[in-house]
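Note sheet for the following structure.
Removed: one protein chain of the complex. Kept in place: all other protein chains.
Chains here go by letter, A and B, matching the order in which they are written, and residues are numbered from 1 within each.
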Amino acid sequence: MSSLVVEARGVGKTFGTGDGQIEALRGIDLQIDQGDFISLIGPSGCGKSTLLRLIGDLVGPTTGTLVVNGKTPGQARLDRDYGIVFQSATLLDWRSVQKNVELPLEIMDFPSEERSTRATEMLDLVQLAAFADHFPWQLSGGMQQRVAIARALAFRPSLLLMDEPFGALDEMTREAMQQEVLRLWGETGTSVVFVTHSIPEAVFLSTRVVVMSPRPGRISDEIIVDLPRRRDQDTREQSKYFDLVIEVREALRKGEAGGAAT
Amino acid sequence: MTERDDLIRETAETDLFASFEGDLPASGRRSSPVRLLRRYLPAVIAFLAVILIWEGLTRLLGVESFVLSKPSEILTSFTETFGTIWGAGLRTLYEATAGFVIGTTLAIATSLAAARWVGFREGMLPIAIALNATPIAALAPIFNSWFGLTNPFSKMAVVAVVVYFPVMINTTRGLLEVDPAELELMRSIAATPAEVTRRIRIPRALPYFFSSIKVASVLSLIAAIISEYFGGPQDVLGQYIVNRAQLFQFPDAWAAILVASILGVTFYLLILVAERRLMPWHVAFRSSD
Partner (left out) sequence: MGGANRRLARSGLSILAVVVAFVLLWEGYKLVWTAMGWENPVSPDDRTMPHTWDIFLTLFRPAQRNGPPFILVELRAALMTLREAFVGFVIGGAVGFGLGVLFVRSTMAERAFMPYVVASQTVPIIAIAPMVVVWGGRIDLPQWLSVSLIAAYLTFFPVAINTLRGLRSPQPTAMELMRSYASTTNETLWKLQVPAAMPYIFTALKVSAAASVIGAIVGELPAGLRGGLGRDLLQFSQQFTAAPEKLFAAVLIAGLAGIAFVGLVTAIEHRWVQANRRLIG
């Protein structure tokens, strides 16, 4: 057994709609190692969210094989290997912050004491312990998203799937959240798949950036981000960081040009 | 989700009940005495003005009481006949609330089944929406013959049917109206359909359910009174009103109408209180601070 968390071979996905068939993804080959932080980046319509949903077994592939932790994605889902964070925090209005974090633990039948200690622990980790008894609507957008992350990590999944989690946040909050995610990633050792359309965000967070291009969605390039694992605000000002941003931007442009040619 | 669900969501909007939300003065936020006064003073003044003008005009123009009773006559009749009309009101309220409970219970059961099984939903909902458009009061004489003219269950059955359809349609809509992201979240942690129903669908359906039973509470009393019209014991509100009206004793009829109205509003307010208690998290009840 290798330390591969995700292995995709020739994965394709076609959606049937009222107007006919739409090929969202074609021939995806992707390997994600234990502890990797992978960003999926590309223009809208490139299928990056679909790829994330395929990995998380929220939709099934049309062709190809997908293995997660040596199992089918479906089995991995049943084994609760996934923590998911969406663009909207998707917190339940009728539950307090604490109870929202406990939700997956309840469903997984954790005893109530362990639920509350774990939730408290997670809220500490995202620095929201003081807000445990608040309700979601009393929190700012950034705080809500931190609760969503705490909820996703509460049961210690081996793979964290994040679908444009900071897309709705302002730039300042966004940078703070990126820092926070990196810290959580360092502390928990979870592997992360992160969908974004922000180039700086992808470079700042990832160990590897997967560049995708549309019609049909496929992987056009992969760029290793060989920055040190510990990153902070200074990282954003290093020339190496800028070089990588430029590299990703050019890969994106090339991918789009290639897509237009076919 | 099938394309039929869109149709159902669309047609389910034929009901009015969602539109009640937030429009009723009683469902406002908690506020200071001054704001409360400013909020309700116009209504109090309007009430007094209407009563005064009504009384003044009927006196001035010498309108006979069988055309339009004076408020003072109604008040006199109300105090004099209070024992009779209050007793009649309580008997009618009994039919209404029992029918309400039966209808609501059946509606909840059907809604849960309809939310769970697509096929059931596709067969039931269009029929329910159509039946909701039919004059259900027409069933009163049938139930009278079935269960007996003097059996209060004849009236309860009418109330139950009247209550059933709006509550069922609205609750089903609420159970289906779930944020897709919430469903994906539950799927990602491999929650069972029963868990999804318990932790997402039912809380999501509560606002829809409550707005439908708020209206159903008022409807139930009216349905009970209408069904009483088709015969049965005489000591109930519907019969009393009809009998007094036939004798042109309109102040008495108005006094009884007043009782019906008071009972209806009280029933409604009780449900409003229950709603606040059960859903303090709902948008309409969040305190502004």
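What we mean here is this: a residue touches a chain if its C-beta (ideal position, glycine included) is under 8 Å from a C-beta of that chain, and two chains touch if they have at least 3 such contacts.
This is a predicted model, so every value here is computed, not measured.
**Q** Taking the complete complex into account, which shown chains does the hidden chain touch?
**A** Those shown chains that the absent chain touches are B.
**Q** Any idea which of B:V163, B:L176, B:I241 or B:M279 touches the chain not displayed?
**A** With B:V163, B:L176, B:I241 or B:M279 as choices, the missing chain is touched by B:I241.
**Q** Which of B:I53, B:A138 or B:L270 sits in contact with the chain that's absent?
**A** B:A138
**Q** By the contact definition given up top, give the residues of subunit B that touch the hidden chain.
**A** 3-4, 7, 13-16, 19-20, 23-25, 39-43, 45-47, 50, 66-68, 122-124, 126-127, 130-142, 144-147, 153, 218, 221-222, 225-226, 229-231, 238, 241-242, 245-246, 250, 253, 256-257, 260-261, 264-265, 268
Definition applied: only the chains that are shown with their structure count from here on.
**Q** Using CA atom averages as chain centres, what separation in Å is found between subunit A and subunit B?
**A** Chain centres of subunit A and subunit B, defined by C-alpha means, are spaced 47 Å apart.
**Q** Touching residues of subunit B toward subunit A in the complex: what are they?
**A** Listed in rising order, the residues are 179, 181-182, 184-191, 195, 199-200, 203, 279, 281-283, 286.
**Q** Which subunit A residues qualify as touching subunit B in the complex?
**A** 53, 56-58, 77-80, 82-84, 86, 88, 90, 92-94, 103-104, 106-108, 135, 137, 155, 161
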